[in-house]
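With one protein chain withheld, the remaining protein chains of the complex are depicted in position.
Each chain carries a letter (A, B and C) given by its place in the written order, and its residues are counted from 1.
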């Protein structure tokens, strides 16, 4: 008898004691089933990865075609999820205290096998920002070899993690900036409090930080931290509280395109920062989703006054970034705070509301295809085309 | 500069960097406030201690007179709360894994100062049952010197913890039984699968286990595990799924009083275990509350068929244990799953529903005094008269 | 009414879950515990009654009368007569399969449920899948013959994640054990 068997026997005998089972044996019926464990397909373009709400410790994976849950990744509270571009692994940047609400702080990137969802290893890191709802704090590079993890303690820095050797490399100080845009061959870029875009060019163990000219007002009309990035075009799409959209070309020396107003793109008056000016404004946590193949931006919009950047959405607006026109407006029935879209031809939208319910919406027609109760209240991730 | 000051300065300089604060200093206005921390009164008879729902890690304390929250005790998921009879401490029996959902299992009784709610110490224990919603798994003796903590792994045992020396003493095997009734001067008693009441007489490092004759059918008409115990009268009050109430005198040789039917006590037909027999049945997690000063039992009741022991309540029935009569029936509007009552003259009832909302109800009139949203979905504890 | 016979469960579960460990081997390990524990009487369920179950509509519970056999992602699926938790069939698992990354508990609680297609009662083992956070989909709490903690193998409140590498509860399966 192995130790494992002995342990099992020890447990089962307890059932014997507890239940008074000095009784005859049931005949085997041949109907008894075996316990098995499922495996997962590689990450699919039609999947939504949806974080649970505050207090939840998992991200559920839903198939946009069926609306069914296909699995779950353990993402502890305030963790961030990254998908290996090769589809072999999921990465979870997380912070865990040894006694739940107290004890020793442990920061790490946990690595899960994409097929079995089993924990492969943990890569210890020196820290990370504990925050909910941001998608731009933990970024995997296009080649899948490096992860950048934003830290704020409350000094601002970025941890560089080698995903091949599975070890922490070093921290790069990034004062006054946050949110990470991958910048292949260069390093990464970030938004800054002075209204610039900073680019961190990493050269071995040193780096050079350069900045664009200021192009937005971080205090008066901020850019939402949950911006979108197109890895193929190397373009970031930014949106401000008033609804100004700008497209930045990311590279060694990023350039920012001229902003345009989402309201104007819909044939309406440009929105202002002044009170008592009722207009349509963007609002939510994950306020927008970029369908990269068609360069269409889907934005959660609500009627109201300025300084309402978290207000629940009443409509989804589809913005054609090429023509700078709003091409579609879909009403949302029960509000929405997070939006994402699959990067395939189906182009299915998911919107979650503050009751943790999700709706899967056909972006071509606005039709609700699936309503998923208790899907999760946190942000939504999809597989990005590389 | 001490290490602590250096750390603080390190943090604050980050703010300097992040926010571009090379600006003039604001004049002190004299209006600035100091951050302070509250302290608590000793546990009061008018307080309800309400566990959060699944996934919550705290028990909120509400004042039955005002309906206001007065504080919170950290009670990790599936932990159990005990109140020091002297009012000096709260005890939390809990199980924590070192990495949240994985890692090393740590079982302990955490000791909190009742005034500051600060963690005083942790007493490691060799295990405990991880379960939600049961109030009879962790019991403090009347003298406050000992705690009994039920363990099931899945062999059944009780851990004895010395609260004076703050150390684990030993485990007592308790096959086939569960749920703990304090038995002062003797040890403790428990309900058993064979329909008996077992009494564990502890004598130093040994114990003797005796049992009553079988008095209930554990499979066909079980006694709810969340029974009530009156420490002054040394009486346990039991209720079965069909609604049979019996009072047991606890001592070295417990005696069980003749059961009576709650339906009959209300002038109705006795309930049966047969299907298709529509009647009033008790149901809920914390299905009943005993007002010890008046020996009145308040039971959550619903209409339906047998095998509905967790069904939401439609009414509260007040049973006078002396006259064996139902003296009051109050309707409950939105269902209820847990009930408790303060042990003072005010005799205020709290009922929580499965949406985590609580209602404070005057037991004399049935009037709803307070409705508390998001109060908690778990069980409710009050200070017991000793 | 179908009498539920918990006496018969133990041995069956032992064979299902203990694999090659013989009952003799298990009993020998009981040792001190058996000595400390008085021999239990059989539970007051008549074996004679169990042999002649009454499965007329009048004898079926409300759950059994309304159960269906087509959709195992609904709480009224016949096997779920005593389940408490989230259905693995809604979480990327199956009726007897754990979702990827979770682990079936080697022990479980049980129920005796009537299959409306053949009117017969079957023993169902509700094996929790463990080691991942709660799935959150399709929460069900059915209580046919569900008892309290002192009869734990018929209690559906216990988190049945013993002997797994993590006790985190993910979802519950409903495995067919055999005829009840």
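Quick note on the criterion: a residue touches a chain if its C-beta (ideal position, glycine included) is under 8 Å from a C-beta of that chain, and two chains touch if they have at least 3 such contacts.
Values in this document were obtained by computation on a predicted structure and should not be read as measured data.
K.L.:
Of the chains you can see, which ones touch the chain that is left out?
P.N.:
Its contacts among the visible chains are A, B.
K.L.:
Sort through A:70, A:93, A:108 or A:129 and give me the one touching the missing partner chain.
P.N.:
A:129
K.L.:
Among B:58, B:87, B:214 or B:304, which one is in touch with the chain left out?
P.N.:
B:58
K.L.:
Out of A:75, A:141 or A:190, point to the residue that touches the absent chain in the complete complex.
P.N.:
Only one listed residue reaches the unshown chain, and that is A:190.
K.L.:
Decide which residue listed in A:105, A:145 or A:233 touches the omitted chain of the complex.
P.N.:
A:105
K.L.:
One chain is left out of this view; which of A:75, A:179 or A:263 touches it in the full complex?
P.N.:
Only one listed residue reaches the unshown chain, and that is A:179.
K.L.:
List the residues of chain B that touch the chain left out of this view.
P.N.:
Touch set of chain B with respect to the missing chain: 1, 5-13, 15-29, 31-40, 52, 56-58, 60-61, 68-74, 112, 115-118, 374, 376.
K.L.:
On chain A, what residues meet the omitted chain?
P.N.:
54-55, 78, 95, 97, 101-102, 105, 129-134, 137, 152-156, 173, 175-179, 190-195, 209, 211, 214, 217-220, 222-225, 273-276, 304-310
Note that only the chains that are shown with their structure count from here on.
K.L.:
Specify the chain most distant from chain C by Cα centroid.
P.N.:
A
K.L.:
Indicate the whole-number Å distance between the mean C-alpha point of chain B and the mean C-alpha point of chain C.
P.N.:
For chain B versus chain C, the centre distance works out to 27 Å.
K.L.:
Taking each residue of chain A in turn, which ones touch at least two of the other chains?
P.N.:
Counting only residues that touch two or more other chains, chain A contributes 10-11, 13-15, 17-20, 56-57, 74.
K.L.:
Which residues of chain C are in contact with two or more other chains?
P.N.:
Correct list: 6, 33, 37, 40-41, 43, 107, 132-134, 151-152, 162, 168.
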